[in-house]
Every structure is written in C-alpha cells, then in structure tokens.
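Below you will find the structure I want to go over with you.
Every protein chain of the complex appears in place save one, which is left out.
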Amino acid sequence: MFLQVFYANVALVMILIGFYCIASKRNLLKIVIGIEIITIGVNLNILAMGLMENSVEPLAQEMAIVSIAIGAAVAAVSLSILINVYRHYKTLDTRKLRRLRW
Amino acid sequence: MKAEEVVAGILLALLLIYVVAINPDIFRISRVGYSIEFKFEEKTYFIWTNRWVDVAIQAFMLFATATALSALFREEKVEEAEEEVVVEGGEG
Amino acid sequence: MNPMLPLLTLLGGSVATPLVGMFSRKIRFEKIRDAWAILAFLVTTCYFSYLIYSGKLPLYYAVKLEPSWASIEIRIDSFSAYMSLIFSFLGLMVSIYSVGYMSGETGLDEYYALLLTLVAGMIGVTMANDLFTLYVFWELMCISSYTLVSFRKHRWEAVEAGFKYLVMSTIGSLIALYSISLLYGIAGTLNFSELSQIISSGAESISTSTLYFIIAMIIAGFGVTAAIVPFHTWLPDAHPAAPSSISAMLSGVVIKTGAYVIFRSLYAVFFPTEFLYGHILILFGLLTMSVANIMVILQKDIKRFLAYSSIANMGYIILGLGVSTYIAHFYPSDIAAVSLALLGSLFHVLNHAVGKGLLFLGAGCFIKQAKTRNIAKLEGIGRKMPVSAVSFSVGLLNLAGVPPMSGFWSKFFIIIAMLSHPKDTLLHTSTIVFVVNILVAAGYYLWLLQRITLRKPGEQLSKIREVSPSMVIPVAILACICILLTLFIAPVLDLISGPVEALIGYLHKPEAIGGV
Partner (left out) sequence: MDMVIFHYLFSVLTIIFALITVELKDLLKSILAFAVMNIFVSVVFYLMGAPYVAVFQLSVYAGGVTVLLLAFMHVRGGEKSEG
C-alpha cells in the first residue's frame, strides 16, 4: 500500500520530467528521449498499480512487457523519420523547421 | 527562457491537479477474484493462454515497424516536378 | 463465424504482401500485388456486410481460462460491425484508387502492407473488449499511419508533418495508457463489462474526482487522434503532406477511430447517467467546429481546406455525443432524445467518412493532373475532368448539408435532439452556435464547388485530361453511395439503430451486458 503510493508518485515525476523535456528543449532528439521517459514512467505506474506483497500481479507484468515493446517500436519509427528530417534540414533545431510549431 | 517558465507553471498546475484529484485511498477498492497464489513467475504460460492476442498483435506490430523502416529508408528515384505547396505565413 | 477472421485476413495479407510483391516483380506484372491488397479488403468488407445482414450479433471470441478477469475477449457487437464496415469499405476504395494514384512511386510493397495493417488496427480497436488489447491495436494503427503520412520522404513537408503527428499522437496515447493504468489500479481488471460493474457498484467508495480525472485523460488522450480543438494542430499539416489516398484514409476513418474509443469507453464504462461530462463535451464540440470553420476560410491550399473542414465535422460528431450524454444525465427518462442525438452523430460518422473520403480522393485526381494544390490555380478544372468533378460536387453538396442529401439529415437529427428540452439554456444557446456553424460551412463548401466546377478554366489547365479509370471508379462509387444514402435513408437508419441500441443498452441493463 505504502510502496504503491510511493511508486505512483515516482511514475508521475518521471512523466512530468518527460513532459518538461518535450516542452522546453529545442532539439528533436531530446523530444524522442522525452517520449521514452514518459513511456518508462507509464510502465512504472502500471507496475505500481499491480504491486502486491513482494510481487506484481501477472496482468500488470504482461501489460508492462507489451508496453515496453511498443515503446521500442515507436522509438525506432520516430528515429527513422528523424533521419529523414535531418537529411532535409541538416539540423535538429526545432526553430529551423517551417511548420513544426505547436 | 520565458517559454520554460510557462512550461514550469503548467507542470506545477498539473501536479496540483494530481494531488487534489488522486488520494491514496483509490488503490484496491475491489479486486475481482485475485488470488495471492497466482504468481506470474511460476505460471508464465499465463501470457500465452490468457493474453495471446496481445502478444500476437505486438508481433505484428514489430513486423509493421520493420516494414515502416524499410519504407522510410528505401531507395528513391530522382524526383520529378511535384505538386506545388502553398505555405501561408504566420499561422498554425 | 469466427470473429478473428477479418483480422487474420488483413494481417496475413499484410505479412504476405512483400512476398507477393517479389513474385509479381519476377513475372513482371506488378498489378498482382495491388490485386492482392484489394482482395484482402474485399473479403473483409464482405465479412462485415454478411455479419450485419445475418444479424447474429454480438459475436464473441472469449478465452475464459483460470484467472478469468485477466483473459482477453474479442467481441463484435453491432456498433463494432458498423464501424468496421465503414473502415474496411473505405480501405477497399482507397486500395483501388492507389492502383492508379501511386503507380509512379517506389516502395509500394511497404505501402500496401502498411495500409493493410492500418485497417487491421482500426478493426481490432473496434473489436477489442478489453482496454489494454484496445491500446495494443491502437498502437498498431498509429505506427502504420505515422509511416504512411511521411511516406513521400523526399519532401520536407511529409517528414516534418509525420514527425509532428508522431510526437502529438504518441503523447496522447501515453496519456490514455496512464489513465488505463489508473483504472486498472482501481478495478483490477480492464474488461469493459467487469469495469462498468465495479465502477457503478462501488461508485461511493471510489473517489469521484479520480474518476473524473481519468475521464478527462481518456478524452484528451484519444482526442488527440480525434482532433478535438486544443489537440488538433497535427491534422492540418499531416493531411496535406500525406498522399491523397492516405489523406482520405486519415480523414475518413482514422480520426473516427478516436471518436469511436471515446464513445465506447464513455458509454460502456462511465455511464452518463451517473457521471456528468456532457456539458464539457458540448463545449469541446462547439469550440472545435467554430475554430475549424474560421480557419477553413483562411486557407488557400485545397487539402488544408479539406483538412480543417474535417476538424469541423469531428466537432459535429463530438457535439452529438455530448448532447446525448448531457440529456441522458439530466433527463434520464427521455430515451428518445438520447437515441436521436446518438443516431445523428453515428449517421454523421458514416456521411463524413464517405463524403470526406470522396473529397480527398477527388482532390487527389485534380492534384495529380494539375500538379498544384493552390485553389486559385485549380479554378475551373472541373470542366476538363467531368466525371471527377461531378462526383466531387456530390460530395461537397452532401457535406454542405443541402436539404435532400443525407448530410443534412444527420445534422438535423442532432438539432432536433438539442431542441427537445426548450428550457435548457445550454442546449438552447449551443443550438444557435451549431446552426451558425452549419451555415458558414455550407457557404464555404458551395464557394469551393463554384470555384472548382463553374468558373472558366485558366490557360495553364488547357492540357488537362481525365485521370485513369482506376482512380475515377472509386470516386464515382463513393458519389453513388452518397446518393444512395440519400435515396434509401430509411433502411440506412434502420442499420444505424443497431449501434444506437447497443450504446443505449449499456445505460439500462448494466448487469446484462457481460453476456459470456
């Protein structure tokens, strides 16, 4: 119970660090790293929600494993798009891109 | 620097919302028939019998990722005259 | 019939596409690969048509092994079958269109494989009865669509829009996954029927603010793909940058998948009779359509024009959902108005999928021949390309809501539902905003119609001819379907009453929906 709340808070801190990274950094690679940090935080939250005495519920473990694989797939696709972005602009600075303002 | 301060403010607001919204008592209100004897480490076939659709779709997703990478790194022939793009300044 | 059949067809077809492509290059007849993709979509479309026609719904594929709360469940009810039919049918049209449209491009093996996985992901989202399985299918769909948006990677626009779409949509999915994990922490299961039982029975012991937080995160997370206004900024970049066939897919069905998940999770888990979020959804819908309709008028690029109008139409759909949940919360006895709002909303899903698919494919025909997306330079092109232009005009008239067309009726149903409680101030004022938006939208659609088809073509368009048959045929078929929807509106409404009843059924007998 106590560890659950503790890890839920750690997961939230990780997610907020990821959001901060995406929102404030000017480098596209940092944005990808921020997405990965958010993914780690969400996985941590999934496991925290299923935390029992000395073990984690099976469903939570299965969800975390599949979620890790999904995160790796997203990282691979985003990096390959990023290589194509780099070929066009020769830079990773978000301010140099024409429409990438959100 | 201005933008980062705004971001920090938003994050603090989110944290406040979280603290107000989530109190620690939410956990484990009502578990449906969870038995403490059922441990994943001892019964790893669980993932193949009960949740095989997730794993199968994840495998197809890795296939889709591989396809995506080969599409994004394919050899491109010399580009011809493409459709013209209209860029409006200052919006979006 | 096995409910896994359409998924197996599409995913198996997707895996086999590179092999078929290799074979077709060996015998120097590359159309075999295109025919392969068309065949897979055709089988899926026939499957869902048969399923709806036979009426043997809902259909289960349930693994109920030892810990039954952790088993997956695949469930096709009439709502899923209806959405899946739209998805696979538009996939069929787009794959026929791609034979002519994509013929000059490289990497077509990957293109068809990703198109098949895209539709498989969407159909899986509609069929999953477990929130985590739904999330896995959702990511399958998302990964395919990121790549398809940046498929023409030699252009700066495509890769940039693809990256923007990837970042926003991934963050949305992760927010949704976070809320799913909180739900798991509350209930210990993710099966829709068990979740709804736990949440409605233990509602007083669960902190209500947490549940509202989860509802907000589900709407925000899946609303990124559904292009609700604060999260819509990826859409006007991604739709023009993608190939026109993929724009039709994205605008016609991918954003509808986001709307589907919001519909399903709100009605199946968080009953609108117990939770109050209808007014928020109404405000989001009004904001979405107002902002988008203002932005449409400023556009000079035809695909950006259509993209912003897609956002406006998503606003109508979200508004219909919001009205139905609002009425269900405050006037729970008025089932007629709730189902009328849902009927209008779901009918608009069909109308917009067919109509906007038609418009993007038609715009693709014009762009392919004229090599420009500037509306000013496309003026009068309709006179040179009669078949495409007539079909395009039918789509425009349909979405403009000119009275006999079906696009009029779907909005009309929502308005009737909103007017059913004349003393309610929120419904009353939002009706006015909605009607103003519809009139503005009709104005700019008719303005586009006038510029494309009625003006005299300029000098630079003098050598334009009609496009190849494989591009004209799907456009013409979609136009015929727009007209058929208008002519046979009664059977179509009968068809949509199935999904409406499925959603309404969640409200009134929550203990009977498990059905295992």
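Here the chain labels run A, B and C in written order, and each chain numbers its own residues starting at 1.
Operating definition for what follows: a residue touches a chain if its C-beta (ideal position, glycine included) is under 8 Å from a C-beta of that chain, and two chains touch if they have at least 3 such contacts.
Treat the numbers as computed from the prediction; the structure is a model and nothing was measured.
Asker: So there's a chain missing from this view; which of the remaining chains does it actually touch?
Answerer: Across the whole assembly, the hidden chain touches A, B.
Asker: Even though one chain is hidden, which residues of chain B still touch it in the full complex?
Answerer: Its contact residues with the unshown chain are 40-41, 44.
Asker: For chain A, which residues touch the unseen chain?
Answerer: On the side of chain A, residues 3, 6-7, 10, 13-14, 17, 20-21, 25-27, 29-30, 32-34, 36-37, 40, 43-44, 47-48, 51-52, 54-56, 60-61, 64-65, 68-69, 71-72, 75-76, 79, 82-83, 86, 90-93 touch the unshown chain.
Heads up, the rule we're going with is that only the chains that are shown with their structure count from here on.
Asker: How are the chains arranged in terms of who touches whom: line, ring, star, complete or other?
Answerer: If you draw each chain as a dot and join those that touch, every dot ends up joined to every other.
Asker: For this structure, which two chains share the highest number of contact pairs?
Answerer: Going pair by pair, the biggest contact count turns up for B-C.
Asker: How many angstrom between the C-alpha centroids of chain B and chain A?
Answerer: A distance of 8 Å separates the two centres.
Asker: Using mean CA coordinates as chain centres, what's the gap between chain A and chain C in Å?
Answerer: Each chain's C-alpha centroid was found; their separation is 27 Å.
Asker: Could you say which residues in chain A touch two or more other chains, in rising order?
Answerer: In chain A, 4, 8, 49, 57-59, 62, 66, 70, 73, 77, 81, 84, 98-99 touch at least two other chains.
Asker: By residue number and range, which residues of chain B touch two or more other chains?
Answerer: Correct list: 18, 22, 27-28, 34, 38, 46, 51, 54, 58, 61, 64-65, 68, 72, 92.
Asker: Touching residues of chain C toward chain B in the complex: what are they?
Answerer: On the chain C side, the touching residues are 11, 14-15, 18, 63, 65-72, 74, 104, 106-107, 110-111, 113-114, 117, 120, 124, 132-133, 136-137, 139-140, 143-144, 146-147, 150-151, 153-155, 157, 182, 185-189, 194, 198, 201-202, 205-207, 209-210, 212-213, 233, 236-237, 240, 295, 298-301, 304, 367, 371-374, 377.
Asker: Which of the residues in chain B come into contact with chain C in the complex?
Answerer: Residue positions touching the partner: 17-18, 20-23, 25-35, 38, 46, 49-54, 57-58, 60-61, 63-65, 67-68, 70-72, 74-77, 79-86, 88, 91-92.
Asker: Any idea which chain A residues touch chain B in the complex?
Answerer: 1, 4-5, 8, 12, 16, 19-20, 23-24, 49, 52-53, 55-59, 61-62, 65-66, 69-70, 73, 76-77, 80-81, 83-84, 98-99, 101
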